[in-house]
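First the structure, then my questions, so here it is.
One protein chain omitted, others in place.
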Amino acid sequence: MLSRNGGFSRLALSALAIGLLMGCSSGGDKAATGSPSGTTTTSSDPKPAGGGTRPQPTAPVVTASGDSIKVGIVASLSGDNKPWGDDSYEGAKLAVKEINDKGGIQGKKIELIVQDDASTAQGAKTAADKLLSQGVLTIIGEVSSSCTIQIANSAFEKNVPVVAIGATKTDLTDIGANVFRVCYSDAFQGPVMAKFAYEELGLRNVALMTDNKQAYSQGLSASFKTSFESLGGKIVDEQKYDTGQTQFGGQLTELKSKNPDGIFMSGYFTEVGPIAQQARAAGINAKFLGGDGWDSEKLLDSGGTAIVGGFFCNHYNNKESRPIVKEFLTKWGKAHNGQAPTTTMGALGYDAAALALDAISRAAKLDSGAIIKALDSTTNFHGVSGDITLQGQNGTPLKQALVVEVRPRSEGFQVFRKAYSPDQVK
Amino acid sequence: MKFLATRVLSILAAIGFSFLVQKLAEGQDSFTQQLLVLASLYVTLSVSLNLINGITGQFSIGHAAFYQVGAYAAAYCGTAFYPNWHGSPVVWLLLMLVVGGIVAAIAGFIVGLPSLRLKGDYLAVVTMGFGEIVRIVVQNQKVLGESGGLSVHPHLQQIWVVVLLAILCIALCRNLQITAHGLPFLAVREDEVASAAMGVNVTKTKVIAFVLGSGFAGAAGAAYALQLGAINPDLFRMDQSFIILTMVVLGGTGSVTGSVLAALLLFYIPEKMRDLSDVRLSVLVSILISVGFAVAAVRYVINNVHKPIKVRAAYYAGITAVTAVVITILGKILQLVPAFQTSVEGGKLRLVVFAGVLIVLMLIRPEGIFAHHEFSWDWLLSPLKKKRTKLPGVSA
Partner (left out) sequence: MLDLAPHLLAGLEISTLPQQLVTGLLIGTIYALVALGYTMVYGVLKLINFAHGEVFMLGAYAALLISWSLGYTPGNSLEHGSWMALILMLIGAMIVCALIGMIIERLAYRPMRNQARIASLITAIGVSLFLQYGGQIFLLNGTPQNIDPKVSPFYSSDPTVGNIQLTIKGPNKELLAKADQMSSLVDKAKTDYEAELKLEGGDEFNLQPKGKELRDLYRKEQRDLESAKNDANKGAILVNLPKGQVFMLGSVLIIMVGLTWLVMFTRQGRAMRAVSLDFDSASLMGINVNAVVTFTFALGSSLAGAGAMMAATFQSGTKIDTFFGVLPGVKAFVAAVLGGIGNIPGAVLGGILMGLAENLVVWAGYGGYKDAIAFVILIAILLFKPGGLLGSAKVEKV
């Protein structure tokens, strides 16, 4: 189509050379979008979330137009994270419906636009760009950190706030002052479990089971390891597996020979269940511990009796007596044939959307910049997963974490054992 | 003189075109820009894979590995050296394209070597395995951020760079096809033994194809990393390789034009599906059934009706019309069944439709959209001329 008779190599070389020259001359003004992304990712030492100042977005703000307020949500409606994505979207829908039934905000209805990211970071980037091009004032999502990084970067360039749902990666909110979340970070969750294991269970030799395919799991294991060792405990072994693995005999045989009195399984419930069963079958008697990735009643199906008596860290508990939890469960049940959400992401999705809508109603003007300010000044927002304060927290709320014990369905799946407030784990 | 002038003109045209695209895109929203970048990257990837698979006739299905190698090379260099870089970010981007390209080319050389011993499916398996090994090794490296990946500095999107890269890749492959430089590649594809007998250095040719193809994939990877700002191993899974391979085969193995068009098409369909609102299950099922029968009908016409193209075109139009009617009626009927009354979010259908289009296209045109042909103006002009003029040069 181009030169029909040129030597290709010379064509290639000269084009590159010219490109370089032009790049030099025009580089300065077109240096474009350079947004600060999070620092290099695997910091094994968990630093307090949002230490220091976060970069401020500088792009012009997005203003509401038309007679509705557009709010976007990026969710994993397909792919590996579908169970969490579905729940988070359903939760957000509930929150939006509630506001719309009350007549919307300033007489305007809320329009919730959903984009699927197929559980991939690339999908999240295109989904976020699509939402931004549709003029959303706020983006809710995502459940996973790698997806949220992309959403946060895109939204930073457009000065639009992001309210992440379940992204617990510690330095996530350092991306920019537009990034918020409704969950705690791994830098909190890991130490909570370490403290609980060391002080309340009296464990000293703990082994780690890490899902090598999940950044969440790798981060949580690392943060647990650091705090458990600093308390004086010993990590006797770390075994790795990949999401989707079904036979854990190999790793468990090795763990057994190291004789741990506790096993910290930082992955998701879909793998934790079979690991627990296979561990008991292999004759391992250690206590099982884990993070919020365990939270689904399905854990009792896949983990059987083996997982009962395990402890994990959770955002909230379906059985809590706070009225807002009951209210939420009633509302959810109405929309879903009387069932409760299968994962915590239902409640967190609801909280993220409700928090965003609350900020929109508090914002001085209906534009994205004012909403960022309103979000940043949130104090004591009553969420299903607990009270959320974002003021002065650089995007990660001060929230308590609950340690719950896994019990059979007849006792209500998870039974509250101990609550940790942020200042208890410093 | 004319020779030189044409060449300079084409280079200028390519660069001019890239900047034109950049200028046009600047007025657009970020979604459109993102699509443009990804489309250009996929064009580069599919055309560079076509160089290995189509033009040289090797069977590589692990192209995402080279893409990943390039991306991680750029990301790692950015973390390690960019803080001390005092030049313009754009120059850094171009430098990273070269670095990513070279690192991936070395990887391509390593994979190209076994290709001397292996053919066909076996080579395919080795390249696939290589892809997985790269992903798993990266996933286990602390310095490469394990499965959390790396943040890339600088985070930089330059549309003209990726467009130019795509053009460069297209130009290289096109020129290979029509110049003496490319003859060994085509010869190796057609018959290895015969070409060896004619004095072609088969080994060298294959390795060059691998090195060039993977080099371009690596450069694309570097550009991808910089424009995305953060990368992780999940972006380069095996299905990514499959998608690139599909683009090549769907476009027509060996046809550069086909690769370009198929890349754009396969990329465009799922993205377009984003705008789809909820779809009723009844409609979905009726589409599934009707399209199945329509494909069967089209295949029947292709295989059994030997009439002029105009008559066949009328048949196809008829089938399309009937299918549309059947979908509507069937959808209405199924709507009466309670089980089919639920609806599905359009977003969830993206990859299903992608797979469906793939199967349907392969069933009705297995040789690919363009088969071995290339785009030429003659085709457009042919109705105006009485006789088709044959193109000079070697045709693919």
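When the chains are written out, they are named A and B in that same order, and each has its own residue count from 1.
Note that contacts are C-beta pairs under 8 Å (C-beta built on N, C-alpha and C of every residue); 3 or more make two chains touch, one makes a residue touch a chain.
Note that this is a predicted model, so its numbers are computed, not measured.
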Identified contact with the non-displayed chain, of B:T56, B:S88 or B:Q139: B:Q139
Hidden-chain contact residue, picked from the options A:Q106, A:T253 or A:S421: A:T253
Touching residues on chain B - with respect to the absent chain: 53, 59, 114, 117-122, 124-126, 128-130, 132-133, 136-137, 139-143, 192-193, 238-239, 242, 245-246, 249-250, 253, 284, 292, 299, 344, 348-349, 351-352, 354-356, 358-359, 362-363, 366-367
Missing-partner contacts on chain A, residue numbers: 78, 80, 82-83, 86, 199-205, 212, 239-242, 244-247, 249-251, 253-254, 256-257, 259, 261, 270-271, 273-274, 276-278, 280-283, 285, 298, 301-306, 342, 403, 409, 417-418
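We adopt the following convention: only the chains that are shown with their structure count from here on.
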Approximate Å spacing (C-alpha centroids) for the pair chain A, chain B: 33
Of all residues in chain B, those that touch chain A in their complex: 3, 6-7, 10-11, 13-15, 29-35, 38, 79, 87-91, 93-94, 98, 139-140, 142, 145-158, 161, 164, 167-168, 170-172, 174-176, 178-179, 181, 228-232, 234-235, 257, 271, 274, 345, 347-348, 350-351, 375, 393
Interface residues, chain A side, partner chain B - complex: 1-12, 14-16, 18-20, 22-24, 26-28, 30-42, 77-78, 114-116, 118, 120-122, 125-127, 129-130, 132-133, 145-146, 149-150, 153-154, 157-158, 169, 212-215, 218-219
